[in-house]
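Every protein chain of the complex appears in place save one, which is left out.
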Amino acid sequence: MNTTERVGWSRIEMAQKAALDIPDGSYVNLGIGMPELIADHVPPGIEVIYHTENGLLGMGPVPEPGQEDVELINAGKKYVTAIKGACFFHHADSFTMIRGGHLDISILGALQVCEKGDLANWSTGKPGAIPAVGGAMDLVAGVKNVWVITDHNTKDGQFKLVNNCSFPLTGKGVVDRVYTNLAIIEITEEGLKVREMAPGITFEYLQEKTEPKLIQ
Amino acid sequence: MNTTERVGWSRIEMAQKAALDIPDGSYVNLGIGMPELIADHVPPGIEVIYHTENGLLGMGPVPEPGQEDVELINAGKKYVTAIKGACFFHHADSFTMIRGGHLDISILGALQVCEKGDLANWSTGKPGAIPAVGGAMDLVAGVKNVWVITDHNTKDGQFKLVNNCSFPLTGKGVVDRVYTNLAIIEITEEGLKVREMAPGITFEYLQEKTEPKLIQ
Amino acid sequence: MINKLVGSDAEAVSDIFDGATVMIGGFGEAGSPIELIHRLIDLGSKNLTVVSNNTGSGNVGIAALIANRQVRKMICSFPRSTNSVVFPELYRAGEIELELVPQGTLAERIRAGGAGIPAFYTPSSVNTPLAEGKEQREFNGQTYVLEYGIKADFSLVKCQSADRYGNLTYNKTARNFSPIMCTAADITIVQAKYMVEAGEIDPETVVTPGIFVNRVVEITDPAHESILVASGERYPR
Partner (left out) sequence: MINKLVGSDAEAVSDIFDGATVMIGGFGEAGSPIELIHRLIDLGSKNLTVVSNNTGSGNVGIAALIANRQVRKMICSFPRSTNSVVFPELYRAGEIELELVPQGTLAERIRAGGAGIPAFYTPSSVNTPLAEGKEQREFNGQTYVLEYGIKADFSLVKCQSADRYGNLTYNKTARNFSPIMCTAADITIVQAKYMVEAGEIDPETVVTPGIFVNRVVEITDPAHESILVASGERYPR
């Protein structure tokens, strides 16, 4: 398998696809990494409020150079800004929002997602790896809709959409939808249902890159 | 028994006695009724911070006439003021202070106190009585020191310091000290220990007015 | 654009259904959302379970809601106060149910409901009649009672300032149960004394973040329960 050539949607296009699905007025938590790109692609006229679990509702864009504030950061510890109408709060209140089901959408990265919606995204379980979980287990347990945005396969061509996760779980049966470079896939009672495929991607190709049987 | 003539300390004197025992810098919650009198008798030079469980730390004295604010009240729903350095908070935070053991002293009224420190102060258990508990059970469960201030006997001469409470309990083994019109009594492992008697009160008289055996 | 301001108090409460659980902010009259309660009386929804620290006084506000026979059950800590006549009469007549909860346990149960915590252990009420029939357990040699989170279909609260996002501030001890009730309801309905522009409330001083609020109605000059009671007001008149 050629692992250097990118197939299907670019990272930006993936973020655009996810951004288009966010309803107006949603409260959204974006995970570290690729999910962060999504905020840049929400269409004009749609107002989305971003929550960052370290204590800010109403997170704004990255600050202008020179305007960074070491005490205004997001969960990825990057500098951010606060919109007009934002508010700050402590961690117990922040996770009241998460665990209490007040957020509409959590968009996360993934190591593996299984056809039942199990998510593994915090640890490869390798000996010597430093386990670090952060807020991921709280997000998947509490937020109403959990979306994953990830490359369809690993860099060395392994499945990320699997029959059963081999890595330690973040949560069981929690993922509702997956955005990859190849397709948008809904996790349904019946299994993985393909909603949309990237231009040039055939169903057969997609199935080849996916361990569980897909529903067209 | 003559029930109209008051014996021993006046209510003011009882409040003075209790006030003198409050260490400088204490955080204190005063119950509704007689305990409220205590704040007026703390000696100059002693700073006490009053907590009222409806959401104010740093409660000040009763406002000047005409200065009442219907949104600044204490747990007894009376108008109060706030000192410089006060703060307002919601009920879950207020009972974090109480249940979490952050308050130094809770001073309450009582229907009955038993020699093991059980307190009954919220219900006579009579049919037709409307049960109402408020914050009393939280206060006795959480505050470091629980003091009771009460007349030594009921208006019709019944014991209030009893072998066993007949009224429904507020808490078991929670009272540390009782201030009455006749005496100041410590609740100890050995039983009720008389620390001080009001002028003119003999130990024999005090024992006669008290069901459990007193320790001199 | 997010804008939680609704046109009227009547509209704000219009979907409170028969059998709903409704949390109502306030400790005594401080923080009691009288106008929202009166619109709920106008609406006439029946068989409500009401979670509120008290049962009101006189014949206005919560007391009037109870008098109008809209409340099947009260969950509260102190259903008795000066000028409180409506609840005691119905309770003695066996016509209203009461779940009496210690005030701190009530607060914690509401907070737990809002925070996704189904149950917790507390030392309050152990060895008292209010712990009877409840599961108990020892931790570090001390006994605790298991209590459950409470959630509501609706919360009705009064605040001081609100913006279009639903960010709220309160006034002094009128804050009491309202911030936690905002977190524990499917639909939180707020009457605000002042509507302000987004950003006018310093982000450091927001008490209720807007995520917990669904609807805000501006009531610039809210009635005060004690003044209504003193003047013998009844609702409905």
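Things to note:
Note that the chains take the letters A, B and C in the order they are written out, and that residue 1 is the start of every chain.
Definition applied: a contact is a pair of C-beta atoms (placed from the backbone, for glycine too) under 8 Å apart; a residue touches a chain by one contact, two chains touch by 3 or more.
Bear in mind the structure is a predicted one, so any value in this text is a computation, not a measurement.
Shown chains touched by the hidden one, complex as a whole: A, B, C.
Interface note for the absent chain: among A:26, A:54, A:112 or A:150, the touching residue is A:54.
Screening A:17, A:99 or A:152 for touch with the missing chain picks out A:99.
For chain C, the residues touching the absent chain in the complete assembly are 108, 112, 115-123, 139-140, 142, 144, 148, 169-172, 202-205, 207. Residue-level contact of chain A with the missing chain is found at 52-56, 69-74, 77, 82, 88-92, 94-95, 98-99, 123, 128, 130-138, 141-142, 168-172.
Across the interface with the omitted chain, chain B contributes residues 24-25, 27, 47, 49, 51, 57-58, 82, 84-89, 92-93, 95-103, 141-142.
Simple rule for what comes next: only the chains that are shown with their structure count from here on.
Chain contacts in this assembly form an open path, with each chain touching only its neighbours along a single line.
Highest inter-chain contact count (C-beta pairs) belongs to B-C. With each centre defined as the average position of its C-alpha atoms, the distance from chain A to chain C rounds to 36 Å. Per-chain Cα centroids separate chain A from chain B by 56 Å. Chain centres here are Cα means. That of chain B falls 29 Å from that of chain C.
Counting partner chains per residue, chain C shows two or more touched chains at residues 111.
Residues of chain A found to touch two or more other chains are absent.
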